[in-house]
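Presenting chain A:
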Amino acid sequence: MNWLIAILQTVLFVALAPLLAGFLKFCKCRLQNRKAPSLLQPYRDLLKLTRKQPVISEDASWLFCLAPYIIFSSMVLAATVVPLIAVDLPTSASADVIVLVGFFAFARFFIALAGLDIGTAFGGMGSSREMTISSLAEPAMLMAVFTLTMTASTTNLSGAIGHVLNEGLILRPSFVFALFALILVAIAETGRIPVDNPTTHLELTMIHEAMILEYSGRHLALIEWASQLKFMLYGVLIANIFFPWGIAESFGLSALGYGLLVIVGKLIFLCIFLAFAETAVAKMRLFRVQEYLGFAYLLGLLGMLSHIILESTR
Partner candidate 1 sequence: MNIESQDFYTQAILSMSALVGLTSFLMLGQGRLLRLIFVFAVQGLLLTLTTSLAAYSLDNPHLYISAVLTFALKVVFIPWMLHKQVLAMNMHRDVEALKNNTAVMLSGASLMVFSYYVLQPIIHTSSMIMLNALAVSLSVVLLGLMLMISHRQAVAHVVGFMSIENGLFFAAIVATNGMPMVVELGVAFDVLVAAILFGIFFLHIRTSIDSLDVDLMNKLHEVDK
Partner candidate 2 sequence: MILFLAYSAVLLSFASGGIALAHLYKSDVNKQWVFWSLGASGAMAIFAGLGELVNPEIRLDTLNLGLPWLPWHVHFDSLSAFFYLVIGIAVFAVSFYAPHYTHHEQKNAQNFAVLSLFTGLFIAGMLLVLLADDAFMFMIAWELMSVASYFLVAFQHENAANRRAAFLYLLMAEVGALFIILAFGVVASFADGFTFDALRASTLSTTWMSIAFVLALLGFGMKAGLVPIHVWLPEAHPVAPSHISALMSGVMLKVALYGLIRFCFDLLPEVHWEWGVVLLVVGTVSALGGILYAMMQQNLKRLLAYSSVENIGVIVMVLGLSMIFLANDHQELAALGLLAALFHAFNHALFKNLLFLGAGMIHHQTHELNIDMLGGLIKRMPKTSVLFLIGCMSISSLPLFNGFVSEWLAFQTALQVDVLDNGVLRSLIPVSAAALALTAALAAACFVKVFGLIFLGVPRSRHAEKAKEIEDKGMLAAPALLAGLCFFFGIFPNVMLNLINNVAQQLLGSTLPPQGELSGLWLAPVSAQQASYSAPLVLIGALIAAGVCFWVLRRNPSTVTRIAPTWDCGFGGLTPRMQYTSSAFTMPLRRIFSPVFLIDEKIEKTMREHTTMNVAEVRYTLHIQDHSWVRLYQPVERGVNRVAKQVGRIQTGNIRTYLGYSLATLILLLWVVS
Partner candidate 3 sequence: MIAVYLLLLLSAAGIIFFALTGHKDDIGTLNTRINGVSLLITIWLAITVFNQGTILSGGKAFLIDSFNVYLIVLTAFVGFTTSLFSAPYMAHEKEIGKLTDKRLKLYYSMYQGFMLAMYLVLTTNNMGIMWVSMEGATLATVLLVSLYRTPESIEAAWKYFILCGVGIAQALFGTILLYYAASQIGDSGNALLWSVLHEHATQLNPDILEIAFVFLLIGYGTKIGLVPLHNWLPDAHSEGPTPMSAVLSGLLLNDALYAVVRNKMLVDGATQTHIAGYLMMGFGLVSFLVAALFLHRQKDIKRLFSYSSIEHMGLMTFAFGMGGALATFAALLHMTVHSLVKSAIFVTVGHAAQITGTQKMSQIRGLIKTQPKVGWGLLIGTVAIAGFPPFGVFTSEFLVLLATMHSYPWLTPLLLLGIGIAFAGLFRHIQPMVFGEKPEGQNAIKANLIPVMVHLGFALWLGLAIPSFLSDWFSQATQLISGSAL
């Protein structure tokens, strides 16, 4: 039964990811006084891509074709770990938050390799920048996460979320820092403005797009889907870790339905917030990114210290 729910949740996760992306686009268009495409547009794109015939460069190797599947499946695995509508699911025990970061690293490793595989300048540029930014983002993220895990004294996500739930509403300064740090990291990692611009194809600015420039057809579909999934993962992570209330702790139907509604609400809120941010801010130069992420790291560090100094149990 529990396993069934876990798998269902994962499927739900995978299924909802494009919708979330569509919704974000919708919000942005509205904020920029443009007419928005329908919310289902991402699904249509994915479907179209899967029907197209993929074209592969003659310089590409087997790794190029294999990469999309690896990337996608590692994102799916990540989705099994992160509690969407219910905690204490068996799958979430199989890997804790550090492993989650590991999954992201796995995907990144292969997408970067894929970028280098066809041997064009674009691919190399993209992977170089991607690896740079992520290697700066990872410690910041772990700092933020560690703040939580040390408060809950567990690295299991559902465990941590359960802990936050049970101790009720406590205002922790460390959480505030950690929250902002995590948001900054999430923006960087999911390639949103101001770090990267998913809609651009201008060589000076693009990072993620540069790596996947050679992809087409179902491969491209998988990669797009994976990145939408990644975006949703971060969203859910932020939403459920810091505002876990409403998530289902028992596997009753009502509880689950309630949980689903609540998470949808949280995500909608997050998307609107992000849309505002993206319309307000301009993209920054590549070599300003380290300052940005350094700031994120600093926030994470402050969170950690304030946990140890202000909230220490002894």
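Candidate entries met the following condition: all candidates are chains of the complex that A comes from, given by their letters.
Just so it is clear, a residue touches a chain if its C-beta (ideal position, glycine included) is under 8 Å from a C-beta of that chain, and two chains touch if they have at least 3 such contacts; residues count from 1.
As the structure is a prediction and not an experimental result, all values here were calculated from the model.
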> For chain A, which of the options 1, 2 or 3 is its touching partner in this complex?
Replying inline: 2
> In the complex formed with candidate 2, which residues of chain A make contact?
Replying inline: 50-59, 61-63, 65, 69-70, 72-74, 76-77, 80, 91, 93-96, 98-99, 101-103, 105-106, 108-109, 112-113, 115-121, 123-125, 127-129, 131-132, 134-140, 142-143, 146, 149-150, 153-156, 159, 213-214, 217-218, 221-222, 286-287, 290, 297, 300-301, 304-305, 308-309, 312-314
